[in-house]
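Omission of a single protein chain aside, the complex is shown with its protein chains in their original locations.
This part shows chain A:
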Amino acid sequence: MSVISIFFTALFYITLIVFFIGMVKKIYQFGITPAPLKIPIAPTPLTQKGVVMRIIREIVLFESLFRSNKWIWLFGWLFHIGLLLILIRHMRYFWPDDLPDIFLLTQSFKYAAFVMVFGLIGLMLRRIFVERIRYISAPSDYLMLIMLLIIGISGMIMTFTSNHTDIIMVKEFASGLVSFNWKNLPTEVYFLIHIFLVFVLMAIFPISKLLHMPGIFFSPTLNQVDDARSKRHIAPWALKQEQEHATRLEQILGKDE
C-alpha cells in the first residue's frame, strides 16, 4: 500500500473511533441527565403517541422550522434531504460484492447533490447577508458550511464532470475499510479533499453543533408528554432531596410539613 493510502486508512479508523466514543459519551450524558420538571412546549401532545408523532414530524418535515421561517426551512430541509439521499447512495461503495438490484433505485440519487448544494448555498447566503444571523454566527458556523460545500462540490465534480475518479478503486478502498481488507485509494485531489473533509466532520461531530442530531431526541420540550396532573414526574436527585429534607432552605426557613 502507498503511504497516502495508509494515512487515509488510519485516519478513517481514528476518526471513526473518535466519532463513536464521542457520540456514545454524549448520548450517555444526555440520557443520564434527568429532566426534573415537566416542560413540554405548546402545541403539546397529551399522549405518548402524540409525542412520537411530534418528533417524527420534526425530523421528517422540520415542522417548527416551517412555522418559524420559510426560507431557513426551505434551504435547511433541502440540504438535509439531499444529504440523506446522497448518503444512501454512498452505501454502494462500502458494499463488499456486486451490487444487488435494489441499488438501481438509488442510481438517480446522485442528482440530490444539486439539491444539497443548493440548500447549503442558501444557508450560507443567509448567514452572510441576513444581519441577525450574521450577528449570531461564530467562525465555526461558516467553516462548517464551507466544509460541507467543498465536500458536496468535490463530489459533484467527480460525478458530473470529466474529472472522474477510478470508481472501482474507490469501491475497493471503501469496502476494504469495512472488511479489513485494505486497498490503495485513488489519489486524485478532488477525491482526497472529499474524504479528508468527511473524516474531519466525523471527528468533530460529537464536539460541535452537529450534536443537534441526537439532541432533538432528548429535548424535554419536545419529547415530554403533557400529563403532569395525572402522573408524577420526579428526578432522582429531587426525590432524594425530598426524602432527606436536604435543601439548605430547611435550615433557614424551617422544616417543611
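Quick note on the criterion: a contact is a pair of C-beta atoms (placed from the backbone, for glycine too) under 8 Å apart; a residue touches a chain by one contact, two chains touch by 3 or more; residues count from 1.
By our rule, contacts and distances are computed from a predicted model.
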item	value
Among "Aromatic-ring-hydroxylating dioxygenase subunit beta", "FAD-dependent oxidoreductase", "Transport permease protein" or "(Fe-S)-binding protein", UniProt-listed name of the chain not shown	"(Fe-S)-binding protein"
Touching residue (missing chain; options A:Ser2, A:Gln48 or A:Ser68)	A:Ser68
Contacting the left-out chain in the complete assembly, out of A:Ser137, A:Thr159 or A:Ser175	A:Ser137
Interface with the unshown chain - residue positions in chain A	26, 29-30, 33-46, 58, 62, 64-65, 67-69, 72, 76, 126-127, 130-133, 135-141, 143, 204, 207-209, 211-212, 215-216, 218-222, 226, 228-235, 237-238, 241-243, 247-249, 252-253, 256-257
